[in-house]
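Here the complex is missing one protein chain, while the rest keep their positions.
For chain A:
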Amino acid sequence: MLKEKGQLKFEDKWPNMRPIVLKLLKQEPVSPGEWQDLFYDVHLVCLWDEKGPAKLKDYLQEDIVQFIKQAQIRVLAQREEQALLKAYIAEWRKFFTQCNYLPTPFRQLENTLLGKSGTSTLLSGNAKKGQADESIVRKLMLDSWNVSIFSDIKHRLQESAMKLVHAERNGEAFDSQLVIGVRESYVNLCSNPNDKMQIYRENFESAYIKSTEMFYRVKAPDYLAKNGVQAYMKYADSKLREEEARAQKYLEAGSNAVIQSCVDVLVGKNLSVLLAECAPLTKAGETDRLQLMFRLLERVPDGVQPMLMELEQHITLAGLADMIAAADVITQDSEKYVERLLELFRKFSTLVHKAFNDDPRFLTARDKAFKAVVNDTNVFRLELNTGKNPGPKTVAPESKCPELLANYCDMLLRRTPLSKRLTTEEIESRLRDVLLVLKYVSNKDVFMRYHKAHLTRRLILDASADSEKEEDMVEWLREVGMPADYVNKLARMFQDIKVSEDLNCLFRTSTARHDAINIKILNAGAWARGSERVTVSLPVELEDYIPEVEEFYKKKHSGRKLQWYHHMSNGTITFMNEVGKFDLDVTTFQMAVLFAWNQRPRDKVSYENLRLATELPDAELRRTLWSLVAFPKLKRQLLLLSPAVSGSKDFTEHTLFWINQNFSLIKNGKPQRRGKVNLIGRLQLSTERSQLEDNQSIVQLRILRTQEAIIKILKMRKRITNAALQTELVDILKNMFLPSKKMIKEQLEWLIEHKYMKRDDDDINTFIYMA
């Protein structure tokens, strides 16, 4: 290379280069020699002619533009839509292919134009990857195409493409490659490296969206008017799917704009018409149609909320109506009540599952409604303030549901006809059902109170159907989040009863003559809730055992005192009369009453004399006598009386009682000579008076828990707003009960008055902890 700069001119070389360039543009064959020459000439021009590179670029551009003009003429020669598109796509593809070849020999030019050193020119074939994209020549080609052909005919192109899509929507078939090809040219045409989709989006996509919207703006109202809303829902749903599939075919991925505008036209514009269908469909339980409606409405912002409200309202109303309709049965029969509730739950859970695929929002609406049904106080209510003189703190009545749930649990866990009929698995699944319902109960503390009372009876009477299941149940209660101190108390009873069983074994082996007695000596802390004991004068047969047991106990333990709970103790006696011989399971109180006749079997004894004989308090004696003159299951009662009364309240001190010498158990209408009957009924755990105190103690306990929780929150937060405090409080207490606003307010006042906390001087709705 000894030639000096300026010796070689661009004009000398261009005549050799140009034919090769034109061949390349037209996709005509180029020989390897020509291809090499082009490289070399570009190299020389760049190296020796200072003005060469700029001239080369200008001449090249001129030829490219000329070529494109030819192509445009060929395309526009087509009149018919499909032919036009086909011609355009063919020209474009050819040109686009050349965009990848033509720049290669001019890489040296590009480097020179960019001011880079030309020494590595001959290696330009190994140009870095990605350079093709930045190539000046390539950009020149694409920009030229964009300016000269595309700008002139893009409206015709788009229009033609959209006409084809429109035809497809009307059911006509055509070559979808025509639309796809046009789209591709829009995408590839873009030389803006920051937004490669710009040309596509601003032209093709927006035209597509506009034509789609136009199409349904006309079709949708028409369809709705002609076919009605039910058919329209199906139509809208299928069209949306269809458009989703179509968009996938004809549009670039990544934008949902066209579906959004379809949703707006098909669903949003008809929202009120669609929502009007929600109530009747929900009522009729039309799960398929509801599902369809859900699919449609889920796509618009305010679509689902009204459906949720409709569902919640429907379940609440239907559930309550059902409960009220069956009130006669379910208030009497806890099994029927729980089964009725579960049936409701199942029905509506199935609805939510089938219609709404267990969508969390609908599950929440269902749960809200279940809560309303379970805690409703219309069918039956539990008055916590049953006192004749309700104190100043009157408590709103609560649902009796937890009491009935506890009763049902008892029927499953005790030896009853129900528990005998069911398999272990069935009992377990029903207990789980109870826990499911319990989840919705606000006053769970009431359930626990009744559950504990029933458990106490079962353990004291040895009446559990399955002791393993009993302990399982305690763990399940723990699992569903019942407060630990409640559950621990139950667990402690099981532990204590085992201790007591061991002690009984020791006692029975300690001497030989104790066949007739079993003792349960229990931990007062675990069992007795400060309940008062009832005095009774025991028959001698029983009385004689007492010192012996106490003596035995003293030897085993020290520092302990014993209190006899005769209202809980019970036994079996044999009764002999003219008809036969019967075993009777009775309470110790019943025993005390009946043994009074052993000395005077045929006497008529007055109420007053029985009171003297047994020393039972009036209320207990009345209750005990009533159980012997009017036991529900007996056709022939054990005791007869005169004059007849309609209830235990009507006994006077002169009412006479005597043993029914014709007493017998009746089977198939025939009196039996032998038999066994249980007269215990529901074992009394406390006196009538303390029953009342129990109800009040629930209220007292709630007050205490509320105070504790408020202090706990304040201790942690130091200062807190009223609203935040209420939220945290409900959260802490929700597994026991739902604190009323009124009660919270009262307790806050009390705590302020007693200087546990104070109101902020600047903001009376903020509380501050005081140590």
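FYI, a residue touches a chain if its C-beta (ideal position, glycine included) is under 8 Å from a C-beta of that chain, and two chains touch if they have at least 3 such contacts; residues count from 1.
Keep in mind that, in the parts below, contacts and distances are computed from a predicted model.
Trainee: Which protein name, taken from UniProt, belongs to the chain you can't see among "Ubiquitin-activating enzyme E1-like", "S-adenosyl-L-methionine-dependent methyltransferase", "RING-box protein 2" or "Dynactin subunit 4"?
Mentor: Per the UniProt record, that chain is "RING-box protein 2".
Trainee: Which of these touches the unseen chain: A:Ser467, A:Ser537 or A:Gln707?
Mentor: A:Ser537
Trainee: Which of these touches the unseen chain: A:Glu184, A:Glu403, A:Asp496 or A:Glu728?
Mentor: If we include the chain that is not displayed, A:Asp496 is the one touching it.
Trainee: Using the touch definition from the top, which of A:Arg79, A:Lys226, A:Arg421 or A:Lys561 touches the missing chain?
Mentor: A:Lys561
Trainee: Who touches the missing chain here, A:Pro301, A:Pro360, A:Pro417 or A:Gly525?
Mentor: Final answer for the missing-chain contact: A:Gly525.
Trainee: Would you indicate which residue among A:Pro19, A:Pro601, A:Pro643 or A:Gly681 is in contact with the undisplayed chain?
Mentor: A:Pro601
Trainee: Write the list of chain A residues that the hidden chain touches.
Mentor: Interface residues of chain A facing the absent chain: 460-462, 491-492, 494-496, 498-499, 502, 513, 516-525, 527-528, 537, 539-545, 549, 553, 556-566, 568-577, 583, 588, 591, 594-599, 601, 612-615, 659.
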